[in-house]
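Here's the structure we're looking at; comments come further down.
Note that this complex is displayed minus one protein chain, with the remaining chains in position.
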Amino acid sequence: MDAIILQILNGLDKGSAYALIALGLTLIFGTLGVVNFAHGALFMLGAFCAVTLSRILSLSHVVIDESRKDFLGNPMKVEVPYLHEWFGPEVGATIIDWSVPLSILFAIPVMILIGVIMERGLIKHFYKRPHADQILVTFGLAIVLQEIIKYYYGANPIPTPAPEAFAGSFDFGVLIGFDANSIIYPYWRLVYFGFAMVLVAAVFSFLQFTTFGMVVRAGMADRETVGLLGINIDKRFTIMFGIAAAVAGLAGVMYTPINPPNYHMGMDFLVLSFVVVVVGGMGSLGGAVAAGFLLGVLESLASMGWVIDLVPGINQIIIYLVAIVILLTRPRGLMGRKGVMEE
Amino acid sequence: MLGLNTKDTRLLLLVIALTMLAPFLLNPFPVDSELAQFNAGYPDLMQRFVIFGIFAIGFNILFGLTGYLSFGHAAFLGVGSYAAIWMMKLLTMNVIPAIIMSVIFAGLFSLLVGWISLRRSGIYFSILTLAFAQMSYALAYSVLTPITGGETGLQAKISDPRILDSNAGEFGRANLFGLQMSENVSLQVGGWDFTFNAGYYVAAFMMIISFYIAIRIFRSPFGMMLRAIKSNQQRLNYTGLNSRPYTLAAFVISGMYAGLAGGLMVAMDTQVGPERMFWTASGEVVLMTILGGAGTLIGPVLGAGMIKYMENIVSKINDTILHQWFSFMPDGLEDFVVTVIHPFIGKGWHLTLGIVFMLVVIFLPGGLMEGGERIAKLFKRKKGSGSGGKDPEHHPTPKPHVA
Amino acid sequence: MGILEVKGVNKRFGGLQALGDVNLDIAEKSVHAIIGPNGAGKSTLLNVLVGKLIPDTGSVTFQGQSVLGRTPFQINQLGISRVFQTPEIFTDLSVLENMLIPCFAKRDGSFRLHAVESIESEKSIIEKAEAMLEEVNMAAKRDMIAGSLSRGDKRRLEMAMCLVQEPKLLLLDEPTAGMARADTNNTIDLLKQIHASRDITMVIIEHDMHVVFSLAQRITVLAQGTPLVEDIPENIKGHPKVKEAYLGESA
């Protein structure tokens, strides 16, 4: 029992990453009708916003320390971050330590800007083109974006730890009456889960309760009609793309302490996020979130030792198997609307 | 000729000429010249051109005609490859049984996958095919290791049973009735060096047959039905036609093409690894087809050639070679030029590929074929005959009164 | 006993009664119109007739055979063709190819893998298609891409595609929707001519009373999913129940 609760917890956490990426992807699908293969790259760019901010905060100048030698026997060059000089080593170190949460503030404007530039500069011209062309151009863009990151940051993962305060884990099992050590959970993953919930709620309430959101939802349902009402839907869609980019980016920022980011992490998530969106049902925001959590939980449950012993390899294929079963039993995924991306 | 109209016959003859003369056409630069780096006329790459050409031609029969975008075709290529290598391990190093079995197995597997996946359309279909391919990949990499060799894949080995010719596989060389696929004849003329490879011509022969069959399918009533499915499936159903068997037939045919490509890959190079089935490999054939021009006959082959060229030629240019090229420049300028080009070559070949994708799709919405047509039109206009009219590749017009 | 019989058909969508106890008997070789205000259930009824929807209760028989549970292509093979509200044609194919497909379908049934034969060798089929194009005055446009035709031409092409299969029953879903008056009159003439020249039954679903009264021999008025009246056109005009149904809608 405790093992299953533990895996459900794990699954919810994994699912929150899936749900966040899928949410942005389905927003773009739903509002713009664009198959965006560059969405994984947006997630990756978000993660590298965190890396960049942590680099900026640790900008240093070099002090030659004659008393120590480097590996070639030359005097050691010691790097002292400017922040340490300006605010004293302790405050400076704390600021650097908190670089990931601080990156949220940095990433929001950057990602919205990237999203808007992408939409205005490129995607806009592809609304009326076939999906095949959209795939080719966004895939090309994804490659270009990740190669640029690779050029500047290398291919190796870059450790970007969470603040000291969130390091380690706590014993969740004891709280609900299980033995010690049976259900432990890292603090940062809880933060991530909570953050995802807040972000999902924010996007939903934005769409639900603002006039802007209402217009966009109407536009998702019937673009031409809204256009006929004299509302400038294009401009709103541009902003929507910016928001979708920001959601993906924030998912990336907060993900960096969980796994060190590297330049191809976007591609790793791309296929999965498409599966999540489609299983959830095209054009359904709620479906994307639900499918994200569902697949996350099932993936976690399938990775339990006795399950693998029972069905070897099940942990390798569970997500795809579930996707097939759901799509065969529910033609448009969990909550898909008719006619979206079916042609 | 062969039941084709004049235009198609001309196209087929052109393809035959291009493939037969490829060792010359792809080696335009003398071996010692600075530009020899751009020569693509060596056996392995020529084989890859035609093999991926076959793969793309087959994929185009499904995607270009019916509009069903499969994201799992690499699985059929992989299954074909595994079938072929097992034939070589168990039966003979002769490529014929291997190729036949690869087509059969890929056909059966695509029948299964297609039968299930074609219950849905649009992106739901794409994700179903993707799911099947990813499952094949994951299982081949891990739990199916006894059959697939796992990560390290399968190779022909001396210790294999090989019932028909137990002593033939010393180095795992595939052959066609004794003619080894790796057999080369090279011709040196002046500074040029042309290599004629037995395997390449076997693969090229298969591609010409594949291409010919593809033309026949495009021009047949069946091909017309497939285009009708892409155009308006609802009307087709209300016309008394069941679209499912047509799409399934197209799916299986294209799966068999993929299997043939997989079998030929093993025939040319006797080894298989599971990453041949990874989703990026499926994505690659999608990109090849779109890049070349989906729905056109020869476009996918061009797209395949383009991507394979970038992968194999651009990735091998390194800074040392750049410095050689630009050594005629003053030092500072040379370094500057090399620095500017550096991100796009060698390990940066992906960047170049991404940029090419974007440029092609932005400026040539119909893929490389559209580029070709625009050039052709430019020449026509110069000659004074203005109206080009519609695109004959997309919309072949039957000529009923041609006897 | 008519060619198409609808008996006691009910269809609910959740809480909405879309069709309630519909009974219809359509006489062979007649032109039968179904009219009614928006939301009266006309489209639902049509979708039941072509197999797209299965009713909750009731039966639909065509020449004594039940159509329920059959797919659209099977119903087509029984001899029922459908013209859509917006012309459904193969927009990427040429006009001639649009005609060839129903010809092949008529000859070969729902599926035949003729993958290596060439279209050109099917002379009889091509002749049949060309003859039909001739009949609807579109022979000159045979090589045009269907998507580039005018709306009227698209409609004519669609009807030709239906007629070339020699259906026994032609279902027309608002064939003149969105047309200018002149086009509407042309279409009326075309339909009259078609009906006069072959053994065909027509069921027309229509908004436009001008069209209905020009063509129909019998009219059924549908309101809130139930047939209100069924009678000859003369009696429908000024029928109090009909007025009420239409006025009720506008009120």
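Each chain gets a letter, A, B and C, in the order it is written, and its residues are counted from 1.
The criterion applied here is as follows: contacts are C-beta pairs under 8 Å (C-beta built on N, C-alpha and C of every residue); 3 or more make two chains touch, one makes a residue touch a chain.
Throughout what follows, contacts and distances are computed from a predicted model.
Student: So which of "Sarcosine oxidase subunit delta", "Heterodisulfide reductase subunit A", "Molybdopterin oxidoreductase" or "ABC transporter substrate-binding protein" is the UniProt name of the chain that got left out?
Tutor: In UniProt, the chain excluded from the picture bears the name "ABC transporter substrate-binding protein".
Student: Identify the visible chains that the left-out chain touches across the whole complex.
Tutor: Answer for the hidden chain's contacts among shown chains: A, B.
Student: Which of B:152, B:234 or B:339 touches the chain that is not shown?
Tutor: Per the contact definition at the top, the residue touching the missing chain is B:152.
Student: Thinking of the whole complex, not just what is shown, which of B:6, B:33 or B:186 touches the missing chain?
Tutor: From the options B:6, B:33 or B:186, the contact with the absent chain belongs to B:186.
Student: Residue-wise, where is chain A in contact with the chain that is not depicted?
Tutor: Missing-chain contacts on chain A: residues 2-3, 6-7, 9-11, 13-14, 17, 71-72, 76, 150, 154-159, 161, 167-169, 179, 181-182, 184-186, 188-189, 257-260, 262, 264-265, 268-269, 299-300, 303-305, 308, 313, 315-316.
Student: Can you list where chain B touches the absent chain?
Tutor: 16, 20, 24, 39, 42-45, 48, 138, 141-143, 145, 150-153, 155, 157-159, 170-173, 179, 182-190, 194-196, 198, 201-202, 205, 208-209, 265, 269-271, 273, 275-276, 311-312, 315-316, 318, 346-347, 349-350
Keep this in mind: only the chains that are shown with their structure count from here on.
Student: Which number of steps is the smallest that gets you from chain A over to chain B via touching chains?
Tutor: The fewest steps needed to get from chain A to chain B is 1.
Student: From the mean C-alpha coordinate of chain A to that of chain B, what's the distance rounded to whole Å?
Tutor: Between these chains, centre-to-centre, one finds 34 Å.
Student: List the centre-to-centre spacing of chain B and chain C in whole Å, with centres computed as mean CA coordinates.
Tutor: 45
Student: Indicate the residues of chain B shared as contacts by at least two other chains.
Tutor: Correct list: empty.
Student: Going by the touch rule set out above, which residues of chain C reach two or more other chains?
Tutor: In chain C, no residue touches two or more other chains.
Student: Would you tell me which residues of chain B are touching chain C in their complex?
Tutor: Against chain C, chain B makes touches at 3-5, 213, 216-217, 219-225, 227-228, 230-232, 234-242, 245-246, 249, 253, 390, 394-395, 397-400, 402.
Student: Going by the contact rule at the top, pick out the chain C residues touching chain B in the complex.
Tutor: So the residues of chain C touching chain B come out as 50, 71-73, 76-77, 81-82, 88-94, 96-97, 100-102, 104-106, 109-111, 113-120, 122-123, 126-127, 130, 143, 145, 161, 165.
Student: Give every residue of chain B touching chain A within the complex, in rising order.
Tutor: My answer: residues 63, 67, 69, 116, 119-124, 127-128, 130-132, 134-135, 138-139, 141-144, 279-280, 283, 286-287, 290-291, 294, 343, 348, 350-351, 353-358, 360-362, 365.
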